[in-house]
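What you see is the complex with one protein chain gone and the rest in place.
Here is chain A:
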Amino acid sequence: MHKYKLMISALSLLASATLANAAEVTLWVRTSSGAVLQALAERYNATHPDKIVVTQITAEQMVPKLGAAIAGGAPPDGAVLDLIYLPTFAAADGLEDITDWVKGRPEASAMSPSHIRLATYEGKIYGVPALPDASIIAYNTELFEKAGLDPKKAPATLQEITESAKKIAALGDGTYGFYFVANSGSWLIYDFLPHLWAAGADILSEDGRAATVDTPALRETIAAYRDMWKAGAIHPTSRSGNGNNAVEAFASGKVGILMTGSYIVNLLTAKYPDVKFEVAPIPGPSGGASSFAGGDSLALMKGIDEEKKRIALDFVDFYMTPEQQVFITKEAGMPSRTDLAKEAYAKFDQRNLVAYDVLSKARTPYTFSSDELFVSRTGPFVNLVQGAIFGDDVDGSISKAQSDFTRILERTNP
């Protein structure tokens, strides 16, 4: 009896000794990616002496909380956050430079270019892609057929989208041609900006320091959207929608074309297996294609100690292995690497490959004030789209957006 007790206490002593040696690395992760990162951390922890501890943070609160934690001198060791915030944190000297490490990875050239661009500030790299996604369009092939359109051929220009949407809306019976989420900044940058990029235009300059709102591409895109709205081809909830109902509306079979993202394929096949749909890249006004490179990047906080830095980067190496990439694809719809299509998608819906192929062409606005310019419901970008598409004064909305953008940029440029 005594012997057992001794053995148990010896074992527990041993266990606590190993625990004391093993370091814990804390990662803050936004809730939408929480489950996948948690699962990856568990897989890592099961095979490694060190521990990755994932703390989930509500998406909208990530920036204020992380900012407050950095200001208060008690940040986590790293964070997996929306890539669009990396320039802000890098410029504020909040992130750890990992340039050499990233460049030394064998898969360095297979990391989403937009994720690396956003993680780069003044020539140094501060982050790596974790869970990327890309915006695309989804269209209902049954409605295409009913409206006399070729379901095999995706609309290749915004002009074609407009014509298809009008034909589908003409079917009547509560059917609409087009659905986009117009009352949410994060949805609009995701689904609206790619039209401009596809035409080679952009709303911000390359370095994110100047506004270039008034472009022919923007005016053509707005004209097409206005045309659809006037014709009653756009689902009425688009205007006030914040994204809550978009997928349900499309899944109800009453919407022809939905502006959406790469996750839609797995979501629809899992939850609404009856919907017949195809996906395609987002076209420009008269051709071309682009996409918003979205999702999360992993960054380490400035001043992380060397041992924890080693563990955190070892965790990145771990999730970049082909085996874990397949797992990520299964859970999140897209792998972090762009060179693993065969392995990652072998068992999954091949429609996922559309978004995967477009990711290398996808862009993200490089900005130091994402929330104020784009995300805020009261910011100039949402007001531009609302005013120019649903309002009466296109010129006024565009010039107001240009001056609002400029005013904010002048104040926030680092």
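In the analysis below, a contact is a pair of C-beta atoms (placed from the backbone, for glycine too) under 8 Å apart; a residue touches a chain by one contact, two chains touch by 3 or more; residues count from 1.
To be clear about the criterion, contacts and distances are computed from a predicted model.
Chemist: Write down which listed name, "Formate C-acetyltransferase", "Heme exporter protein C", "Sugar ABC transporter permease" or "Glutamyl-tRNA(Gln) amidotransferase subunit A", is the UniProt protein name of the chain that is not shown.
Modeler: "Sugar ABC transporter permease"
Chemist: Touch as defined at the start, partner being the missing chain; which of A:A249, A:A293, A:L313 or A:V354 qualifies?
Modeler: Checking each option in A:A249, A:A293, A:L313 or A:V354, the one touching the absent chain turns out to be A:A249.
Chemist: For the chain not shown, which residue from A:S32, A:Q159, A:T269 or A:S376 touches it across the whole complex?
Modeler: Missing-chain contact among the listed residues: A:S376.
Chemist: Name every residue on chain A in touch with the hidden partner chain.
Modeler: For chain A, the residues touching the absent chain are 63-64, 67-68, 70-71, 88-89, 92-94, 183, 236-237, 239-240, 242, 244-245, 248-249, 369, 371-372, 375-379, 383, 386-387, 391, 408, 412, 414.
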